[in-house]
Structures are given as C-alpha cells and as structure tokens.
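The structure under discussion is supplied below as structure tokens; questions concerning it will follow.
All protein chains but one are shown in place.
Labels A and B are assigned to the chains in the order they are written; within every chain, residues are numbered from 1.
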Amino acid sequence: MDETKHGAWMSPSAGLASLLGKFSDAARKYRVEWWILVAGAAIILAVALMTLVPSLFTSYDPVAQGVGPQMAAPSAQHIMGTDNLGRDVNARMVYGARTILGVAIAASLLSALIGIPLGLISGFAGNWLDKVLSLVMDSVYSFPGLILAIAFAAMLGPGVINITVAVSVVYIPTYFRLVRGQTLQIKEELYVEAARAIGARKSVILAKYIFPNVIATVVVVFSLNVADAIMTEAALSYIGLGLPAGIPDWGMDLSMGKKFLPSGVWWMITYPGLMIMTLALGFTMLGEGLSEILNPRLQEY
Amino acid sequence: MRRILRYVGGRLLLTVPMVFVLLTMVFVVLRVMPGDPVSAMLGGHAPQAVIDKKKAELGLDKPILAQYVDYLGQLARGDLGDSMILKEKVSKPISDKLPATIELTLCGLVVCLGLGVPLGVRAARKRRTGHDFGIRLYANVVYCIPVFWMGLMLQMIFGVFLDAFPIAGRVGSRVVSGEFDRTGFYIIDTLFSGNFEALGDVLYHLVLPAFTLGITLSGVFVRLTRANMLDVLKSDYVLASRARGVPERAVVYGHALKNALIPIITMLGLQFSALLAGAILTETTFSWPGMGRLLLERIYLRDYPTIQGIIVVYALFVSFVSLIVDVVYAIIDPRVRL
Partner (left out) sequence: MAETEREAILEIRDLSIAYPISIGTVRAVEGVTLSVRKGEVLGIVGESGCGKSTLGLAVLKLLKAPGRVTSGSILYRGRDGAEAADILAMDDKSLLDLRGRKIAMIFQNPLTSLDPLVSVEDHFIEAIKVHEPSVPRKECLARAEAILADLGIEARRLSEYPYQLSGGMRQRIMIGLALILHPDLLLADEPTTALDVIVEAGFTELLMKLKRQYDLTVVLVSHNLGLVAEMADRIAVMYGGRIAELASANDIFEAPMHPYTRGLMDCVPNILLDQKELVAMPGSPPDLVNETPSCPFAPRCPKAMDICRSSVPALKDYGGRQAACWLYERKA
C-alpha cells in the first residue's frame, strides 16, 4: 500500500517545513483531494466544537426528562423532536458527541501506543519475539474485531474507560502490522545500513531513522482508524454493552429508538445514525485526503 | 488433485495456532474479569457455601491453568464441552444457530459483490465522469454508515412506512419452520421439501437483512474493484487484445475483470470477518436467531464454555473461508502453484 520514497532523516524543523511545503503544493496539485481533506476537517471541527461548547448548539439538558412531551415529532421547540422520556433529541446529539469522539480517539491512541512500539520492536528484532508477536497479532487481525470487542466489553462491564479498552483491543494489530512491515522495509534501506555500518546504536537507528519514516503513514491510518472506532463504539453501545445509563450516547439512543420504530418514531433513529455516519465520514475524508497528499501516487492525468 | 488436498491439509494446520491464540485470550479474559457464571445464575444474595459448592461442581475452583489444560484436552478430542448454565452440550445451540448466520452472511455477500463489483467496473470505465464521481460518493458514504443504522433505516422505510418487507425473524407466523427444518439452512430445506410457499416466505424475510449487510460492505468492493480495474485497463495485454479486434465487452469482462478479481478475492478473505461482525449487528436489529444473538445471550449469563465454543467456531469459520479463498485464487491464477 505504501509507495513513499523514504528520504534520509530530517531535523524536526526541516521536517515541519517540508510537511508544510507538501501541504501548500498539495493544495495546488490535488484540488479534489484537498477539498476532501478540508471538508473532513470541517466536520471534525464542528463536532469538536459541540463537545467543547455544547451550549452553542442547544439550550436543553440532555438527561433531563420531560423537557417536552414524549415522542413529539420535530418542531420549532425541539428541532429533532423528543424521545420516549421526553428528552430533547437535539440536546442528546450535542452532548453525545463528547462520548463517542472521546472514546474513539482515546481508543485509537491507546491502540497506537501499544501497537506502534510492538511493531517497531518486532520488525527490528526479527527473532523468535517477532514470530510470536506476529502470530498473536495476525490471529487477532483476521478474527472479526467486533466479536472480540464484545467479549471484552461484556467482561469489563459498562463504563467509559472499559469501552475504550474494549475498542482499542481491536485496532492494536492494525498498527502493529503497519509499523512492522514498514520497519522491515526501511531496515534494508541504504542509509540505515550505512548508519549501522558506522556503528550507530540500535536505539539510535530506531529513534532517528525508522520511527520518523513510519510516522507519516501512521497519521493517515490513525484518521481512518478513528472513523472505524467510532462505528465500533456505536455498535457496542447499540447492543447494550457500552455505557452506564445517564451518559448521552448516540449508539444507545439508536437502540432506544429501535423499540419505537414500529410506531413510526423516525426521529429517534434518524438523527443518531446521521451523526455517527457524518462523524465517521469526516475522519475517513480527512484520512483519504491526507493519504493522497502525504503519500502521493502518480495522478492519472 | 492430491496436490490440492495436501495444500488444503497444510493450510488447515495453520489455523490451529490462530484458534489457540484467540481461545487463550478469551479464556484468560473470561476468568480474570469480574463476574462469574455462578453469581449470574444464583443472583447476588446466595450464601457463600452454596456458591462454593456450585463452583466446585463446575470445576471453577481449580487454578486457571488447570482449567485451561482441561479445556484444551477436551477440545483436542473435538468436544466443546457442556454449558455451565443450561443442561446441554455447547455444540447443541451452536449447531442450531450457525446455519442461520451462514445463510444471512452468504446472502449478504452475494448482495455485496453483486452491487460492489459491477459498480466498481462501471466507475473505472467511466472514470472522471459524473458516473464515476457518483459511484465513488456512494462507496464512501456507504462505507461510513454503521451497519445497524442501515438496518434500522431500511426497516423504517421498507418495513414501517412502505410496509413492503418484514422486519424481524426468519419466517412469518403462518409458516411453521418445524415442517421443513432439517439442516437449519431454510433456503435449502424449503427447496428440498418442495415447500415453495415457505421458500418464498424465507426469501421475503431475507431481503432486508441481506441488503443491510450487502449495501454496507459494498463500498469497500466498489473502491477495490475500481482501483484494480483502472490498473488493469492500463495494462499492455488489454491494449493488445483491443488491437486484435476483441470487442470492448469481452476485453473488460473477459480479460480485465478476471485479472482485477485476483486482489478482490484476496480482499474477500479479510472482508469476510467484517461481514461476520456486521452479521452480529444485523442479527440484533432484525431479531435473527443466529450466532451473534446466541453470543450476546450467553455473555449475559457468563456461560464460559458456550462463549469459548462460539469463539472457536467463529475462528474456524474465518479460517475455512480464507482457505476457500486461497483455493479459488489458485484455480484462477495459473502462477500460483499449490
């Protein structure tokens, strides 16, 4: 998947400058990809703003019952309607953003923090440790991730931290495989061999040559990973394994709305789903845009 | 033929470590985490002596390692053990529910490929036109729709508002599944018993769940097909066959698609686990009596042996599919030597 030409090691400031250069070049070269990236970032920023200043978007309390009639269709007072307990759906959407965004990003970070070092070590060491780690990671990777997440979430019980851990288990192999593969590849590059030949220590080679080269791809994968984690979090709370009652959460709202679907209460399921989809789309677009720009392939004319 | 068998045998051996790793993880997680089947069964207020007696009965008082070795020995004999909660073999509910899941998954796969591959081909042929952009938009949006929400929206539109399709179960109330149920695969059972009315009902109930799964996963295949078709359409042999006067349809579907399918088939192996994960959520949405619902039920009951059994069966299922994928791959591509 990766066609980057691994340049030699750059100082952080030179690296930053070249990164900025890449972005401004990209704005000109890849017009479509650039707009995809901008649109993705805009969605994410909008949701981030929701989590930071929810009062901008709603004046209702998301958990207060009976702020309106029960199951009222969208109206001027309640633009997304109310749920079966008379709570304002719009307010639940706004406050629910916090939960899902927090869990998805935290879980992806946790996966990356475990997967990347293991991948580096495994790829760099390449002995029995590599074999064992690869076997474990490949097994988990080829297994349906959601089933593992369900098992972990069920055993850990409801809770924000627990669901984060359960989601992160799924994605550790993603980072591990990516980083291990790249490490194996970069290890053979001439400039790394040269560094080894002049006697650079292993830790220095890892930190100075391999890690900076791996990180560009990791950024792209991270963004796509958050999109996936969003859907896994929502899935867990949809089947009732995620969070204790009282925390507004889109997935939970969906499973609640499912009960009233046969009576035609469309707003209780439409809005939470739209929010999940839009947020996931934001991270996907950001990731796709980034991947075109950081990792440009030859454009077809 | 002997070569193929030997290859299949070798590949099956490779699944042993995978099952082993997953099983170990689940085994440890189940026992290290709080909550156990005895408390789940007896409720929180049972006297300690009763709890201890029950635990000893189930072998839960032994050290984890001893329990683990016992379980592996049992498994090696091909026995998934007995449920801790219900008086039944673990294999019983699994063999009851597995056909429902397989039927749903395969139908979803058919929809998924039936939508994804032709759309991808079309996008590649019309690249950089309105068709292409429309199809790519579809692929990206669909990719980001959670499968359970897709199910709910289809239920709402086609089940509730249009009242065109059923939204729950495998058969309607007028059909008695006991009349034809032999293998658990209702399509096959109704076909063989000649009960076409029931077959119609079974298919009718499959429409929404299968499309839910299929549409959601088709995005990946649109993107994959498009990318591979673009590569292949640029290749020299495609140009060469055009220069020999081969009609465009034969070039695209005969030469190009066949070559583009190779990476798609490989991807199918990986995407199958996404399909299984999607099936669990779809089963929940459509009250589909399959493995996913079984897993969730038994998780609440802390029925360790059944949960372990389900994980083992899922792992075997995934390995089996990747084996089939490899064999198909070897049949299509002459360069692969078994």
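Quick note on the criterion: contacts are C-beta pairs under 8 Å (C-beta built on N, C-alpha and C of every residue); 3 or more make two chains touch, one makes a residue touch a chain.
Everything numeric in this text was worked out from a predicted model, so none of it was measured.
If you put the hidden chain back, the residue from B:L75, B:V246 or B:L316 that touches it is B:V246. Within the full complex, the residue among B:V160, B:L191 or B:I332 touching the omitted chain is B:I332. Mapped onto chain B, the footprint of the missing chain covers residues 235-237, 239-248, 250, 254-255, 258-259, 262, 332-335.
Everything below uses one rule, namely that only the chains that are shown with their structure count from here on.
In whole angstrom, the spacing between the mean C-alpha positions of chain A and chain B is 24.
Contact residues on chain B toward chain A in their complex (touch as defined above): 17-18, 21-22, 25-26, 29-30, 33-35, 127-128, 140-141, 143-149, 152-153, 155-156, 160-161, 167, 230, 270, 273-274, 276-277, 280-281, 284-285, 295-296, 299-300, 307, 311, 314-315, 318-319, 322.
Of all residues in chain A, those touching chain B in their complex are 135-136, 138-140, 142-148, 150-152, 154-157, 227, 231, 234-235, 238-239, 254, 257-258, 261-262, 264, 266, 269-270, 272-273, 276-277, 280-281, 284-285, 288, 300.
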